[in-house]
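One protein chain omitted, others in place.
Take a look at chain A:
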Amino acid sequence: MTSASWEAARELLREFPVVDGHNDLPWALREQVRYDLDARDIATHQGAHLHTDLPRLREGGVGAQYWSVYVRSDYAGDKAVSATLEQIDCVRQLLARYPADLRPALTAADMQAARAEGRIASLIGAEGGHSIADSLATLRSLYVLGVRYLTLTHNDNIAWADSATDEPGVGGLSAFGREVVREMNREGMLVDLSHVAATTMRDALDATSAPVIFSHSSSRAVCDHPRNIPDDVLERLPGNGGVAMVTFVPKFVLQVAVDWTAEADANMRAHGFHHLDTTAEAMKVHRAFEESNPRPVATVSTVADHLDHMREVAGIDHLGIGGDYDGTAFTPDGLNDVSGYPNLIAELLDRGWSKPDLAKLTWQNAVRVLGAAEDVARELRATRGPSNATIEELDG
């Protein structure tokens, strides 16, 4: 990467900033400081604790961010719903606190307005169907609170949908799962297929009448990990109109890192920790393992390889970016934190991506997909009322 292409990337991002599909800052704030926002003032550099703060978002050319209101997938029922409400409250606190930099956004038009104002459009995405506790009414309440996508599962299966990283359960989406997708279409909430099993991806694509997204997933053909998207699913995106937002997480995008992580996770479990535990003690165990087994390093080029392939299969109109910052302990070289996006754009410029193509990747596709979901919702709301189907009725 030359400094000329980096300058060109910065230039491009000034006009078409990045819409990032997934950032776990709320969870990091919950875990690190129990939402004490004074203790992590993101108006100042927080590099010692976080991947994300306002100066680095600006440096990275981020123009819109889906803030994830993730809650652990071993939470269920009220515990999951309660924690989700607290996470949403955290995002709202952030928006109230930093109004000069963050603009609340509920629609594609809001995203455009934020760009025009030079603020970062802030949207909310919920990560995992457990957050709605099997209730379509709770789903609608989350929508009212500003949630604009729901990832159907996290790392574990739920009663109505299979996860990519769990054993097959209902074999994709159950009847209630399809009803959830229909109700999301009716509300205008995007169906996010990151984290779900390939069977669930296919069922959801069959059930949905609006475009879907993958808020943070890469290509399975490039790196064989269940969190990535198989080609047959990518091939369906042009028909659906959806967007796959490439993620940077090394243990999903780099094959040697996938293998290394399998060993590291086994090591964590041997020490009695959950493999996603980020507490100080758990991280100590993880670092010790890393010292004796050097961690394979992903680079900007690793991620660009995924984009090249995904572009080949899905087409330029169906790509986006979802870094998963603060949701992963490790990041690729050159994409270390939210200031790194220009490096990726520069790499793609060097690979011959045109500026109009990059504008689609960073901004236009993601804005289009939310607008399309709104259009579908407007039509559906005119033809049918809210569904009050229960999981007992539909799945027996």
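Here is the rule we go by: a contact is a pair of C-beta atoms (placed from the backbone, for glycine too) under 8 Å apart; a residue touches a chain by one contact, two chains touch by 3 or more; residues count from 1.
The definition used in the following text is that contacts and distances are computed from a predicted model.
In the listed set "ABC transporter permease", "Peptide/nickel transport system ATP-binding protein", "Deoxyribose-phosphate aldolase" or "Peptidase M19", the entry agreeing with the UniProt name of the missing subunit chain is "Peptidase M19".
Of the options A:L95, A:M189, A:L344 or A:L358, the residue whose C-beta touches the omitted chain is A:L95. Residue in contact with the omitted chain (choice from A:E86, A:D308 or A:D395): A:E86. From the options A:S141, A:T199, A:T278 or A:N336, the residue with contact to the chain not on display is A:S141. Against the chain not shown here, chain A presents residues 34-37, 77-79, 81-82, 85-86, 88-93, 95-96, 104, 106, 133, 135, 137-138, 140-142, 144-146, 385-386.
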